[in-house]
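Before anything else, here's the structure in question.
So, chain A:
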Amino acid sequence: MPEGVIVGGWSYVIAAYGITTTVLVLYVISLFKRAAVTAGEAPDDH
Partner candidate 1 sequence: MKRAWIGWSAVAGLALLAVGTWIGLFVAPAERHMGDVQRIMYVHVPSAWIGMVCFTAAFVFAILSLWSGRRVWDDRLVGAVEVGVVLNALLLVQGSIWGRATWGVWWDWDVRLTTSLVMLLLFAGVLALRRLADDEGRRASWSAVATIVGYVDVPLVYFCVRWWRSLHQVQSTPETVDPAMALPLRLNAIGLLLVAIWMASRRARLEGARRIAESAAPPARVVSEEVARA
Partner candidate 2 sequence: MRLARQAWLIFRKDLLLEWRGRARTVSVLLFGVVTLVLFSFALGPEAEPLRRGAAGFLTLALLLSSVLGLNESFRLEQEDRALEGLLLRPVEPTALFYGKALGSAFLLLLLALILVPAAVVLYDLSPTPAGLLQLAGLWALASAGLAAPGTLYAAITGRLQSQDVALPLLLFPLVVPVLLGSVKAMDLVLTGDPMHQLRSWALLLAGFDAIYWSVCGILFPFAIEES
């Protein structure tokens, strides 16, 4: 193993990508949910 190379680096990579993907997906879901809530409040809706 060349000197200075970090072993076990993959867990960090997975953590970074995993968190990023999860948060972005949750954000998109929240966009849709909030849109549905607002549509429910629309004035022409009784």
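For anyone wondering why these and not others, all candidates are chains of the complex that A comes from, given by their letters.
Throughout what follows, a residue touches a chain if its C-beta (ideal position, glycine included) is under 8 Å from a C-beta of that chain, and two chains touch if they have at least 3 such contacts; residues count from 1.
Keep in mind that what you see is a predicted model, and the values were worked out from it rather than measured.
In summary, of the candidates 1 or 2 that share the complex with chain A, the touching one is 1. Against candidate 1, the residues of chain A that register as touching in their complex are 2, 4-7, 9-10, 12-13, 15-17, 19-20, 23-24, 27-28, 31, 34-35, 38-39, 41-43.
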